[in-house]
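What you see is the complex with one protein chain gone and the rest in place.
We call the chains A and B, going by the order they appear; numbering starts again at 1 in every chain.
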Amino acid sequence: MTFLNFFISGISLGSIYAIIALGYTMVYGIAKMLNFAHGDVIMVGAYVCFYAVARYELNPFLGVVIAMIVCTILGMIVERLAYKPLRQAPSLAVLITAIGMSYFLQNTALLLWSSNPKVFPSIVGRGAFKLFDGELSISHITALTIIACLVIMAVLTLFISKTKMGKAMRACSEDKGAAQLMGINVNATISMTFAIGSGLAAVAGALLCSAYPTLMPTTGSLPGIKAFTAAVFGGIGSIPGAFLGGLMLGVIEIFAKAYISSQLSDAVVFGVLIVVLLVKPAGLLGKMTQEKV
Amino acid sequence: MKKILVCALLVLAMSATAFGAAFKIGGTGPLTGGAAIYGTAAMRGAQIAAEEINAMNIDVKFDLRYEDDTHDAEKAVNAYNALKDWGMQISLGSVTSKPAEATAAENFADRIFALTPSASSAAVTEGKDNVFQMCFVDPNQGTASAQYIGEKKLAKKVAVIWKNDDVYSKGVRDTFVENAGKHGLEIVSETAFADGNDTDFSVQLTDAKNKGAELVFLPMYYQPASLILAQAQAMGYAPKWFGIDGMDGILTMEGFDKSLAEGVMLLTPFNADAKDEKTQKFVKKYQEKFGEIPNQFAADGYDCVYAYCQALTQAKATPDMSAEDLCGKMIEQFTTMTFNGVTGDNVRWMKNGEVTKDPKGMVIKNGAYVGLD
Partner (left out) sequence: MTMRRLINLKRAEARKIYLTYAVVIVAYIVCQVMSSTKFLSSSMRGMLVPICAYMVMAVSLNLVVGILGELSLGHAGFMSVGAFSGVATAILLQGVIPFAPVRLAIAMIVAAIFAAFAGFIIGIPVLRLKGDYLAIVTLAFGEIIKSILNNFYMGIDSQGIQMSMLSDTTRLLPGGKLIIRGPMGISGIQKIATFPAGAILLIIALMIVFNLVNSRSGRAFMAIRDDRIAAESIGLDITKYKMMAFVMSAALAGAAGALFAMNYSTIVANKFDFNTSILILVFVVLGGQGNMLGGIIAAAVLTILPEKLRSFSEYRMLLYAIVLIVMMLATNNAEIKEFLSRLNPFRRKEA
């Protein structure tokens, strides 16, 4: 039973990584950029949600919607000001700008909301489903996160494969130049990708802080890096890969703590990541691109 | 906007005192980054004390300046040097332990006296005759906790959860584990966490629960502790909880469900709910000014400035003295004087810079501290 409980803890942690990783992987897949500010957009989303729910006592779901709107707008502004001027620049320049943006968001949050940790009100309460006479429990927030992950995954997959915008996104991801020739507005498509990614970040923020309820200006940065790892683990650019990578990373982290050493769990997690990448160099579900001469 | 106004007023108030020949007193602490809460609190506590003293009708006046060190030894030395360029005469060291170790070495080399509010590792004062601490040194907290739990017979089987990449947590954990056996405690479970994995504590709690720990010792700050308490409740584990001074502040977190902390015991020198006049005055001022209840760091910062005020008055020091002269006088005063502040009465210092004051055993009842015993 202990094993199963650990497994469930791993899934709950992993589902949080997964939902953050979805945002990372989507932006990467289409804009081919590592948006290191993603974790900080999550933090902003969580703060907006916190103020909506705790201060203005709105319905938690309304709070999430407000956070989504704010984050979508924020994502579009960030993209317009910092990333769009660098469309032609080398990818490393964009990476560094994203890091600058991450510092910017963290420090703005510090000035606006102070460094005092806030305790996030859970959006679904702290209850749990009890199975086997209470031997096994799955908290509501875990269930919600997994459902949210699956819904988002399904919607994203449908959106990308069925809609016109989605097709444009796929075209941009394959070949920006050719997409442009086919009359696709590449700039608008990439902006759209950021808007969707940032909206997802708000949902991720609300779920992250509901599951692990302390909120600080630096809340997003470490889970952000872990989620980025998860996205690579599953094969960056692949939406089901992000989901699978996130869950596996969570489970591995908990098992490493439980059965190897709580002190060395990070080393074990990253060690497993390295081994996986050596066996499957493009991640679990990533496409191996064959380079042409 | 309000904040900016307050800052502007503060600057005005301070520059005004600068003309009246004030002691230049400087400190470094994390004002940005993940540890910003500690630095900001200590700075604000010190600011209130400096303002109060400057408004008093006494000879000692302070010109206080805090610089950001982002909880990093390298930046702390930079901040210290910036303060030196400004003309700092006496120093408040650094707020957190590792940066304080680095600046303490500079204090020692430059002969600038330092009294750190909250840097509690033993290495901060080790081998330096002019570096003193306002807070308990970590090893003492570990020893005192083990002794307290043993003597009060709170538990026999004890679990420890500590932070594996933190000097503070490690320092307390080491002496606690070392001394546990002496006081009849058996450590049945010992687990750790670190910066990257400080969200999920199910493994640590399950281990403690399965091994039958009656009490869980938490040598850490209140932010991870709040997560531990919440997760323990969710899994239906209700041991006794025992924290150290870093646990102080847990009740003031915005949105925290105080019932989670019901029955948590902690050793802390400061209690924002204390009924004595000094504490109440400080807490009221702090709340008015910053809109928050001060934690232990703020109280330490506040006491540091008052301790300096007392020492400087007794030594009949004047602001035109050099840092080195002041250093000699301060060493003389701090090794002989007794100080009463918000973090304790009859505070005395040993020659090695460590403080001796009584940690107060507190227990949280109905969302407030109540003195143990």
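As a working rule, a contact is a pair of C-beta atoms (placed from the backbone, for glycine too) under 8 Å apart; a residue touches a chain by one contact, two chains touch by 3 or more.
Values in this document were obtained by computation on a predicted structure and should not be read as measured data.
Looking at the complete complex, one finds that the omitted chain is in touch with A, B.
Only one of B:G196, B:G255 or B:G328 touches the absent chain when the whole complex is considered: B:G196.
Across A:P60, A:P240 or A:G271, the single residue that touches the chain missing here is A:G271. From the options B:N164, B:Q204 or B:T343, the residue with contact to the chain not on display is B:N164.
Considering the full assembly, A:F228 is the residue among A:Y17, A:Y47 or A:F228 that touches the omitted chain. Although one chain is not drawn, its touching partners on chain B can still be listed: residues 7, 31-33, 67-68, 70, 72-75, 77-82, 84-85, 98, 101-102, 104-105, 121, 123, 126-127, 164-167, 169-171, 174, 194-196. Although one chain is not shown, part of chain A still touches it, namely residues 28, 34, 82, 85-86, 88-90, 92-93, 95-97, 99-101, 103-104, 107-108, 110-111, 225, 228-229, 232, 236, 261, 263-264, 266-267, 270-271, 273-274, 277-278, 281-283, 291, 293.
Please note the rule applied: only the chains that are shown with their structure count from here on.
Mean C-alpha position of chain A lies 36 Å from that of chain B. Across the complex, chain A is touched by residues 32-34, 36-37, 40, 164, 191-197, 199-200, 202-204, 206-207, 210, 223, 226-227, 230, 233-236, 252-257, 292 of chain B.
By the touch rule above, chain A contacts chain B in their complex via residues 2, 5-6, 9, 12-13, 50, 54, 107, 110, 114-121, 126, 128, 134, 137, 139, 211-214, 216-218, 222-223, 225-226, 253-254, 257-258, 262-263, 265-266.
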